[in-house]
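A single protein chain has been omitted; all remaining protein chains appear in their positions.
As written, the chains take the letters A and B, and residue 1 is the first residue of each chain.
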Amino acid sequence: MRLEIGKINITDIRFAEESKIEKGILYVNPEDLKPVVLEDEKLVDVVFDIAKPGESVRITPVKDVIEPRVKVEGKGGIFPGVIAKVDTVGSGKTLALKGMAVVTAGRIVGFQEGIIDMTGVGAQYTPFSKTLNLCMVCEPAPDLKQHDYEKAVRMAGFRVATKIGELARGIEPDETCVYETLGIKEGIEKYPDLPRVGYVSMLQTQGLLHDTYVYGVDAKKIIPTIISPTEAMDGAIVSGNCVSACDKNPTYIHQNNPVIEDLFAQHGKTLNFVCQIITNENVYLADKERSSNMTAKLCRMLDLDGVIVTQEGFGNPDTDLIMNCKKIEAEGVKTVIVTDEYAGRDGKSQSLADADAAADAVVTGGNANEVVILPKLDKVIGMMDYVNKIAGASEDTLREDGTLEVELQVITGATNEMGFGLLSAR
Amino acid sequence: MKYYILTNNPLAAEEFGKTHDVRTVDGKLIDVLIAARDQISRGAVLLNHPLYGSVKPNETPFRSLLLQQGKSASGDAPAMPDPESVRLIGNAVSAFEKFTGKKEVADRRLLDDFMVVDLSLLRSAVESADR
Partner (left out) sequence: MAKIKVVHYINQFFAGIGGEEKADIPAELHKAEVIGPGMAFNTGFGDEAEIIATIICGDSYFNENIDAVKAEILGWVKELAPDLFIAGPAFNAGRYGVACGTIAAAVQEELGIKSMTGMYVENPGADMYKDKTYILETKDSAAGMRAAVKKMTAFALKYAKGEKIGASCEEGYMNQGIRVNFFEKERGSKRAVDMLIAKLNDKPFVTEYPMPDFDRVEPNPAVKDMAHATIALVTSGGIVPKGNPDHIESSSASKFGEYSLAGVTDLDADTFETAHGGYDPVYANEDADRVLPVDIMRELEKEGVIGKLHEKYYATVGNGTAVASAKKYGAEIGKRLVADGVDAVILTST
């Protein structure tokens, strides 16, 4: 499958009468977007705001981050099975608005986590301090249940991102990247001497606020399967996960999956990037056994020489990660795993909830328990009402001088387990 | 499959009390883990992961575990502990201990949120166990 991504660099976002993209500037009329959000009667109001890199702005609590894209050639549309029809995506041509994101924020549950600081110490840790963020804070209908609120905000984010993505249609991209994977036989013939490499991505799938959807299907119900890495670029995988801000994978990171990008960078040079294998992280132990068995079997059947495995979230996914690693290694497939750590505030505790000697090649996104002091910022998009209730915070979090003492785990994307960031630990 | 639910989440008892064997623990999250550990040492087998969910163990006060009564080969003698269950529950207790700054949740609305999320994660385990 061959997918062209045309990148349109967005250099500024401004509110204006007419929504359009001109000379790299995104003009948005919030009145155009409001009906897109409020077509769901579960939401009664929405406030749009813009946060730019370097500004004294804090966005919290963040739910999802999404990159606007539009499909201009090839089958299907962005977010298949969710927004567009369920056609198979991942080929043809897609335009992406680079340097910006749609950020959904608001209190879905009282412990809703996720801080994006656009300046200061916090900005070093979140990747979304570098994007121009179009933020939307949705107000739910009275007495809306947590499940319904989560779904309403999740879907509203995709609708808005799609609407903005549509503005890119017809615009000449600043840069075009081509990603192509080959069929099994083709690949072996074209790269007979290169190791065959796969990417196992573990999707968070446990229940409310912990779910991921593939072509609209709740991934806890899937059996591990293979997809083309280009499908994720067209939004085939979306996040319904609101917990563990530092190491959850927002939709933006699925769209811009760094492992996929970096494997493609080596594709045809040092390795043959064969496919992405998606698997889940269910709560039920027998499900974990089944999924890791299937994943290891797929690696074997595809004759892979090596895989990278990434996980999502805290605690029990460590067990899935180690099961996957152990079983894949046992099939003779060399494995590198990507994780983050919860080594305690002092860094002295056991980092993972599970371990095995087979996991001899580990990349870490850092210790999520490490404490940082975030400065008081001038403006808050969203609300700070619950900031001392979230994971990694405490009653002492909000200090007298207005600064926040928190663990890294409150910061969106700080210890991402797909290797999106530079943070590590020793 | 015959199993029981060990929980301190009132919503779990409400939802599953009529259809399932629900055994409530009067206490905090750690008390549920410790109770499960005791039962595992007497042969009970864990069916869901004790660190389910990304809500940190010093954050939510609730925990709901699925356990299967242990069976011993000879009948009367106590069942041998299941090594995998022992390992998982041990790791869960250590993971609980490494999170500092434990919070007492007083806010009603917040408690409700934690209960609902815990119930949802439990439901997801029960769906797997009952299929």
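As a working rule, a contact is a pair of C-beta atoms (placed from the backbone, for glycine too) under 8 Å apart; a residue touches a chain by one contact, two chains touch by 3 or more.
Predicted, not measured: the structure shown is a model, and the values here were computed from it.
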Visible chains in contact with the missing one: A
Given A:A359, A:L374, A:A391 or A:V406, the one touching the chain that is not displayed: A:A359
Missing-partner contacts on chain A, residue numbers: 124, 195, 197, 258-259, 261-263, 265-266, 270-271, 305-308, 310, 334, 336, 338-339, 341, 343, 346-348, 350-352, 355-357, 359-367, 370, 408, 416, 418-426
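One rule holds in what follows: only the chains that are shown with their structure count from here on.
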Between chain A and chain B, centroid-to-centroid distance (C-alpha), Å: 29
Footprint of chain B on chain A - complex, ascending: 109-111, 145-147, 204, 206-210, 220, 241, 243-244, 247-248, 282-288, 313-316, 318-319, 342-345, 349-350, 353-354, 369, 386, 389-392, 394-396, 409
Chain A partner contacts - residues on chain B that touch it in the complex: 46-60, 66, 84, 88, 91-92, 94-95, 97-101, 103, 105, 107, 109-110, 113-114, 116-117, 120-125, 128-129
